[in-house]
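With one protein chain held back, the other chains of the complex are shown just where they sit.
Presenting chain A:
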Amino acid sequence: MNIVEKILARASGKSKVSPDDVIFANVDKVMLHDVSGPGVIKVFEKLKNQGISVDKLWDPTKVWVAEDHFVPSADKVSAENIVKLSNFTKKYGIEKHFKYGMGQYGICHTLSHEEALVMPGDVYVGGDSHTNTTGALGAFACGLGHTDIAYVLLNGKIWFKVPETYYFKINGKLPDHVMAKDLILKIIGDIGTDGGTYRTMQFGGSGVDEMSVQSRLTLCNMTTEAGAKNGIVEPDQKVIDYLTSRGATNVNLVNGDDDTEYAKVFEYESSEMEPLVAKPFSPDNISVVREAPSVELDKSYIGSCTGAKYEDLVAVAKILKGRKVKIRTEILPAAISIYQRAMENGLLKIFLDAGATIGPPTCGACCGAHMGVLAKDEICISTTNRNFPGRMGHIESQTYLSSPLVAAASAVTGKITDPRDLK
């Protein structure tokens, strides 16, 4: 069995599972946020009206709650949702509720690793499609809707069809100007936005072994954009170190069998990789940066679970140090812990000296919620994960998706720019 099959077999109490088996898996961790939380509360109300008991959760210690999409509260409705969420966690005894303005908080997928909330081998489900991100720690991490999350909260388990696995073998270390974001854009461009549908996308090979945990998180994050059920990397010592440095103890590894076979294997040579962008209006509409359209950009947005981890901010700082931005540039660290590290290590000063605006942790404009949404005809380069019509604001705005290096280089020139071409 491969790693996902092993995790799902363990979680469903079976000695073996195979692709297409339907199982009920016991869930180890579950996450909800200020969008899926109120959605779940609504489902609970419906259930109550149907006479189904919603008096207590299966295990509140396995649940954690993030405030990320519309915080700090964007308007009255968002503020009401935060109140509802707080009442919910209080009522059901959920202690891990990361509240904005009260120490550590941030984007749910960022907290999952920054706070070491998910362990290798876990079945982790979240009320958000980018829950896939956390597969980089070696967990089976999968996004679900409100009804399914409500079901997990009450029953501790959920059905899955065991996915077949596409294995992406990355040979060699990525060049300095290329980031994991470029690699996952390349893969999505090759297999399309439904190329991974219902499947696991597993990443391995020497290129992934060499990669930091945060880069692996970027890879797994955007498996969602290929439609995948989950993304995963087999955990190693780097994952143990990453989690223990964030307070975890007893981190155990889980790996696939040596003779694992995959439904399909894709190979990539890191040395052939180049900085890429996804042009409007799809994450699979890929162009090499040096061949990208010569558009006048209005904004560079550096944020989200995909592109505002600490490592991403370091890449941005490398470009912005001693330079000035030519277009509106917003930088929103994905969690308070990252914000703090960026402050302590001088990154925030570099950003401010360059002329960028620094915002609070939030999903913000990535999903068109608030904090810098786009006007009609505005063109943005963004470290986020989606560029569908209207995703970041007006239906006639445009978003180019890129790595943090490219978004920062483009902020300096006002054009889509390969970091190697900066003077």
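By definition in this document, contacts are C-beta pairs under 8 Å (C-beta built on N, C-alpha and C of every residue); 3 or more make two chains touch, one makes a residue touch a chain; residues count from 1.
Everything that follows uses one rule, which is that contacts and distances are computed from a predicted model.
Participant: I notice the complex is incomplete. Of the names "3-isopropylmalate dehydratase small subunit", "Succinate--CoA ligase [ADP-forming] subunit alpha", "Phosphate transport system permease protein" or "NADH-ubiquinone oxidoreductase chain 4L", which is the UniProt protein name for the chain that's not shown?
Facilitator: Per the UniProt record, the undisplayed chain of the complex is "3-isopropylmalate dehydratase small subunit".
Participant: Among the options A:72, A:156, A:390 or A:414, which residue touches the chain absent from this view?
Facilitator: Hidden-chain contact among the options goes to A:390.
Participant: Touching the left-out chain: which of A:5, A:114 or A:128?
Facilitator: A:128
Participant: Can you list, in ascending order, the chain A residues touching the missing chain?
Facilitator: That gives, for chain A, the contact residues 22, 24, 34-36, 38-39, 41-43, 47, 50, 52, 69-70, 74-75, 77-78, 81, 127-129, 131, 143-148, 151, 159, 161, 193-194, 197-198, 227, 229, 282, 367-369, 386, 388-391, 395.
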